[in-house]
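Each chain you see keeps its place in the complex, though not every chain is here.
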Amino acid sequence: MDLSRSAVAKMEEVSSSGEDDLWLRMRTEARRDAEAEPVLASFLYSTILAHRSLDRALAFHLGNKLASNTLLSTHLVTLILDTFMEDAEIRNAVRADIKAVKERDPACVSYSHCMLNFKGFLACQAHRVAHRLWQQGRNFLALTLQSRVSEEFHVDIHPAARIGKGILFDHATGVVVGETAVIGNNVSILHNVTLGGTGALGGDRHPKLRDGVLVGAGSILLGPITVGEGAKIGAGSLVLSDVPPHTTAVGNPARLVRGKRGPERLQEIPSKTMDHTSFMEGWSDFVI
Amino acid sequence: MDLSRSAVAKMEEVSSSGEDDLWLRMRTEARRDAEAEPVLASFLYSTILAHRSLDRALAFHLGNKLASNTLLSTHLVTLILDTFMEDAEIRNAVRADIKAVKERDPACVSYSHCMLNFKGFLACQAHRVAHRLWQQGRNFLALTLQSRVSEEFHVDIHPAARIGKGILFDHATGVVVGETAVIGNNVSILHNVTLGGTGALGGDRHPKLRDGVLVGAGSILLGPITVGEGAKIGAGSLVLSDVPPHTTAVGNPARLVRGKRGPERLQEIPSKTMDHTSFMEGWSDFVI
Amino acid sequence: MDLSRSAVAKMEEVSSSGEDDLWLRMRTEARRDAEAEPVLASFLYSTILAHRSLDRALAFHLGNKLASNTLLSTHLVTLILDTFMEDAEIRNAVRADIKAVKERDPACVSYSHCMLNFKGFLACQAHRVAHRLWQQGRNFLALTLQSRVSEEFHVDIHPAARIGKGILFDHATGVVVGETAVIGNNVSILHNVTLGGTGALGGDRHPKLRDGVLVGAGSILLGPITVGEGAKIGAGSLVLSDVPPHTTAVGNPARLVRGKRGPERLQEIPSKTMDHTSFMEGWSDFVI
Amino acid sequence: MDLSRSAVAKMEEVSSSGEDDLWLRMRTEARRDAEAEPVLASFLYSTILAHRSLDRALAFHLGNKLASNTLLSTHLVTLILDTFMEDAEIRNAVRADIKAVKERDPACVSYSHCMLNFKGFLACQAHRVAHRLWQQGRNFLALTLQSRVSEEFHVDIHPAARIGKGILFDHATGVVVGETAVIGNNVSILHNVTLGGTGALGGDRHPKLRDGVLVGAGSILLGPITVGEGAKIGAGSLVLSDVPPHTTAVGNPARLVRGKRGPERLQEIPSKTMDHTSFMEGWSDFVI
């Protein structure tokens, strides 16, 4: 029995129905950029235009980024692609993340720019692969992927951590997410953010972020606390307690804006507006 | 018409007149170090002694650092060298930065040490190339360089950001500089510093640092604020408002040392003294 | 005179007597993991199972990680192995560090996982090599190693810094340790920690951490201060003064828990319990 | 629709039914050799034991051998594997060739030795891929593969040449096979053999070898001649005319052993006995 290429192509088509639009758009972008910039054309053909689907292109790009001289790219590409092919949820999350980055980050000029150049995006997708391997009991392989992601993208996410979709890790350097952390859908997290545990013992010990949360740069959240839906953590905060939904916590140690009793309620979803500072007017006007 | 090597050499000489001294000194250093340390001699010949000018040596070194298996070093070296050759300002800034690092960082033992081994220096020069490409409308190429710099040097500077000369990025890990940020001349910035914006919309939204500013490790500056000439931001500060010239802001959120009304006036240029802590005596003596 | 392989093996055995158990255990782990995960078997054979001793395996792994296209892996492996072979203290420290990581970090599933995948561990061992080279007056080589470690592992430790054994650098991204810093035995340091100096002048200017100290994520310690034996620095702290033994300092700027006069005395060694947050209950219960 | 790994495995199983034995044997050999030789274990796991089928292992090995810094291994592995998956005849020929090498070459100690280490075998399988691409009209790709094979394996076979199965290219250096050449089944060809054409014009211009032919080292066959079934060409011959079935041609220019009128008839298939010299007794006894 032969597996003709068109048969494979068809399966890929079916398996990714409804996603064609994004991939076609990325190809159009890449073709336009290759035309305009010959010195990058080789890069764009190799990473995007030579591939039959977004999943293949991303597996190729990630596998090449995470390879080392003792971990061959060809093995990694196959491993990542197999994982993508087995799990429609990952394939959906990949697409949701690309769209989230493009919508929320004004510095993101195109979908293909996100896929090729955002290390936070790449780290997150590699985590999705590591997480599935972890769930299948392939722990050492998952941990090895985690380590390569930490070395190459400076983002250290334990493979057991659960992460939703529509995620933006912006800039991403220095992010740490612990083993029992949970991140909901449509969350935005800036660089140097820690979702840390404490102690040399195992067990549930890391933060849970509900849908729509925004965490500003350099913030440290410790322990099995919950940050409620649509809450916002200001940059440079140290958070050790639960944060109610739709409120803003800020400072070291963190306080709720307008106080614990009657905190200001946010009208919009902070992870989408990416508004890090408006809340600070009231809070910080005594400073400097 | 033949382009004889001596003709090219002559053009390079002319274009870098007045800079010979630095380059000659770097070669002398490299020759001394190669003599003393045979295991490094190959490295020093390859990166410094095999080249005809500082610009060629730096283009070679940067191109090799930023190459990947989909972005070939040979293409990058040519791109970077072409940009250096087109723009005398960049060539001057490269030299001013090398001198600044050597003067201000007691751990910098030689000019060639700076060029070869300081990732903050290398990230800054790669940014200068990306910035010029951005100005020429070659945005995707500029963004791709930014991404490679972020992956290899852990310094994420948007190519549109404007940066003066005589800059020291010390240690450099985790630095983020946003699209509309402006950094003046003779500024010193430590690791994990963020010059961030806010919100999902574009427009002017990042800090402006005037000449001679010093920003301590781990500080976060957000929004289109201005840090005045010769001002100092203490380590670990969160700064959300303008800082007057020649004053010191410190803390999370940041306050002016000696208060908003009559802040202490600095007598020296902080980016040059690199004095991070003397101010803290008065401010922090109540702690611990 | 021939150096037969068995003779060399014998010398290695002798030189590492008492350490066999750890190495044998790592080999057993690697064999089990290779059996379970064929896609990683090549990696595990190449990095662990092909080698005759832990020192050779580690030299191989570090040399490959720190190589670049201008610094060949074969040169680095030899340099690192020669240094290990010359210095029994380093060989002991390597083993003590592996055990420390395994004991204190619940995410560390095996000794071989630590050696292969923990960039904090790898950075620390590369520093031990650089430190010995520095002591031998081979400064440029030591500084070049420091730079490669900073580029690959995002940990920037000056080769002159003195570091004891039983050290855990957890997650490790963004750590900076200055030239005159001293770190005692059995110390645990999280990511984004700075042991920084100040000023453009040389001399003693960095913190000293005594045995058993724990420093939480994102903390910045500046100046030639001393953190006493068994003391704890909470996450996100800015520390500018001495911290007495067995006390806890926290905050920006840092205060002692229960105050300067009668600070709470820790009953256990914090670097071992890795307890980052219990102390915070009292201190931070007014927040949020 | 998900493509679970077990589904893919099943298709591979079905598509290669009857071939399992060879692949299982190769895995057994590789496991034994890896056990005996730790320094090669990494190589054997990477090339054989990490793969699910012979086709995948061979595609991986060939793709890695033929990659260059402008032709990435990951692209080549996919291309080769896709071609194998589309064409059951190639998969059968691969297996027939492995068996032929093992049977006819006393220096071939195992099936996996053949697959990993015989450049003549590897060149032949790469040609099978190039030939299929040529038939599909993908000429430039086919020619590029030919060129890489010539650079890496020193065997230059035009992608249009038709080659049967059960082929042994022994030693293989310097072999050249032209565009309109045809090689039947169970043919053995030694190193430095040329099946050449002549003239600057196209058209049918290269030799045809029927089943069971043996061509000795260094022989040159030119023009659209036919070498009949089971015929033998002695080493170092220059052949410009048809050679009848089951006869032996030898010399420069070549003559039939025992003459044109009543040439000796071979009783066995020369490509299988690999008997290069017995015929020479009579022919060459006047020499030396």
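For clarity, chains are labelled A, B, C and D in written order, and residue numbers in each chain start from 1.
Everything that follows uses one rule, which is that contacts are C-beta pairs under 8 Å (C-beta built on N, C-alpha and C of every residue); 3 or more make two chains touch, one makes a residue touch a chain.
These numbers were taken from a predicted model, which means no experiment stands behind them.
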Please state the number of copies in the whole complex; 4 are the ones shown in place. 6
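Following the convention adopted for this analysis, only the chains that are shown with their structure count from here on.
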Through how few touching steps can chain B be joined to chain C? 1
Distance-maximising chain from chain C - centres being C-alpha averages: D
Would you mind reporting the rotation angle for the C-alpha fit of chain A onto chain C, rounded to the nearest 5 degrees? 120
Indicate whether more than half of the residue numbers at the chain A-chain D interface occur in both copies; give same if so and different if not. same
Which one, A-C, A-D or C-D, has the same contacts as B-C for more than half of its contact pairs? A-C
For chain A and chain D, what's the span in angstrom between their mean Cα positions? 48
Between chain B and chain D, the Cα-mean centres are separated in Å by 57
Separation of the C-alpha centres, chain A versus chain B, in whole Å, is 28
Show the residues in chain D shared as contacts by 2 or more other chains, in ascending order. 42, 46, 50, 70, 72
Determine the shape of the graph in which chains are vertices and touching pairs are edges (line, ring, star, complete, other). complete
In the complex of these two chains, what residues of chain B are touching chain C? 33, 36-37, 39-40, 42-43, 46-47, 61, 64-65, 67, 73, 103-107, 109-110, 113, 116-119, 152-154, 171, 173-174, 190-192, 217-218, 235-236, 251-252, 272-278, 280, 283-285, 287-288
In the complex formed with chain D, which residues of chain C make contact? 34, 38-39, 41-43, 45-46, 49-50
State the interface residues of chain B toward chain D in the complex, per the touch definition above. 69-70, 72
